[in-house]
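Before we start, here is the structure in question, set down as structure tokens.
Heads up, one of the protein chains got dropped from this complex, but the rest are sitting where they should.
Going in written order, the chains are labelled A, B, C, D and E, and every chain counts its residues from 1.
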């Protein structure tokens, strides 16, 4: 029977964003998004956890090579987000509101195929916006089973 | 296919409690509950994580409005527990031992209906008693599926 | 002999900023400030520690009333910085580069007189920009004595 | 319907290890395992989280007695690993590469039967090697269900 | 010239307390101490840092033997405070308000002589009441020098 093990890599990035809908006026945006709608931006130290699952390779003892996983996350995600403006500069966020939920989904999409080609399976994206708020995403159609 | 995302809000409270059964004498209580049975109370800085799950609202980018979720948790849980005596003052703990397990279940019951009316679904209560101990509860009849 | 005790209050805020000199072109700004000069901003979850020192009041057991200190820090500092653009919106940073060093000095100046009127003495501002970088400031002319 | 609650105990240990395959030369080991293959060892402050699940005992309010669980984890795991060389001294790691994945599996095997005899069910081993890397294991044949 | 090095040991304890003056009525106590005056107690997970300074012993490489320091702190401080009621049960707090400031001073007095007999010099007590509040004390007549 397979020994599924999950391994997680933590990376961080600092970025600016705002939450707003262009078709709404400032008052409506303020009402729905609060201070997060500030037109002059605000920002966060985001903490990202990428979890992959798989069987342990009997040759290396690894589910996935963490150096390779880290390189992949930096190339496809951190390099685009770090010290950037999520609304204006990040290609994979151009058609979405810059919420933590959507950012987690966007990061998943950036990583899924490449991680799976490493021989492991992308299992979870956890994205912390502040010490008080975080989001978890398990991929399209996936959820905790209950 | 739905995009289920989970979002978590962290809140804290400081409270006093003791673990004991009134029908047992002090020696029996000490034997089962250790120093936690001290009749003169002790206390903790509890850390509470409330996780809700749901689809991302295409208008707001949110699974749930965190300000609303935070307000709800503060009104229904934190206000009753913060700087309080769990055994003597907290209405929803009156018929239960003041263990972290029971406190997590009690908090779930305080929140379930109100969270679900927000349009999301209460998924998990995580309650940390100390840096070394924490409890997770997923609601009646729910468990990790294996 | 006096019993000097130091008490610290922690507050947090999320803000956007950039490091640049308007008289320099983008290349020169990038050379000196790196990615922190991004014209489209980036941001941080700042963590602020305000330390005040004084004798313990024999009536209250306090060096300073923490609720009052917290209120004062929120009114004079957090309200101006939270979810704001430090370069464009924060009055006390208008004549300074938005570095962590200058922000710590600016926060000191916002608080010094008001804290001292509480009967304690402002001792230190500690400001964390990320988990890897922080600044400490002890007021004009003050330093660790060696 | 049963009220399944999960309770977690955190323990720590400091140990030395190296990653290498004896049949490979140093260059091959360095290529696959990086600096972790250093023949003169390196080490970590490991953080271990042991999660057990079960119904809440109506007499004690506990899923499991944490003092007993902690004693069991210390006797069967921490005592063998703390201030030890994982490759050379830890009996249950003798036939495995000293990766975090294998260490988590080994710890599970040390605990499963004994925890289950306490009346609870071992649910998860989470093992942190550094603040940036951790592993989760749910037992043979078990995985998150999707 | 001497090589002064400072070494710090961290210990934790969980205790109940309340802030109040017996000669004041409940309303006056509530006005000054807020929710901390709750007659039914509340509590905290206190974190204690004991810092000692001295020259490095050329034979051991130590300023102080940390095991010995830890034993001393546990015997003289933690054993009295852990799972206790600070107001009612802790001998060295009987003539003082149970504020964090006074608790830090009390802990200093419990340790000063014994630490100094170890050959090091007690330098600082840092006591955290919550993640947002902490106190530092350097002994009678001592303060940061400016």
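Heads up, the rule we're going with is that a contact is a pair of C-beta atoms (placed from the backbone, for glycine too) under 8 Å apart; a residue touches a chain by one contact, two chains touch by 3 or more.
Keep in mind that this is a model prediction, so the values were computed, not measured.
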> If the full complex is used, which shown chains touch the chain that is missing here?
Replying inline: C, D, E
>> By the contact criterion defined above, which parts of subunit D meet the unshown chain? Give residue numbers in ascending order.
In response: 12, 14-17, 35-36, 38, 40-45, 82-85, 88-89, 130-131
> At which residues does subunit E meet the chain that is not included here?
Replying inline: 1-11, 51, 53, 56, 59-63, 66-67, 123, 138, 142-145
> What subunit C residues would touch the chain not displayed?
Replying inline: 19, 21, 32-34, 96-102, 104-105, 131-138, 140-146
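Everything that follows uses one rule, which is that only the chains that are shown with their structure count from here on.
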>> Return the chains shared as contacts by subunit B and subunit C, ordered by label.
In response: A, E
> Of the pairs given as B-E, A-D or A-C, which one copies A-B, with over half of its contacts the same by residue number?
Replying inline: A-D
> Looking at subunit B with subunit E, do both copies bring the same residues to the contact (over half shared) or different ones?
Replying inline: same
>> Need the CA-centroid distance for the pair subunit B / subunit D, whole Å please.
In response: 27
> Could you say which residues in subunit D touch two or more other chains, in rising order?
Replying inline: 138, 142-145
> Can you name every pair of chains that touch?
Replying inline: A-B, A-C, A-D, B-D, B-E, C-E
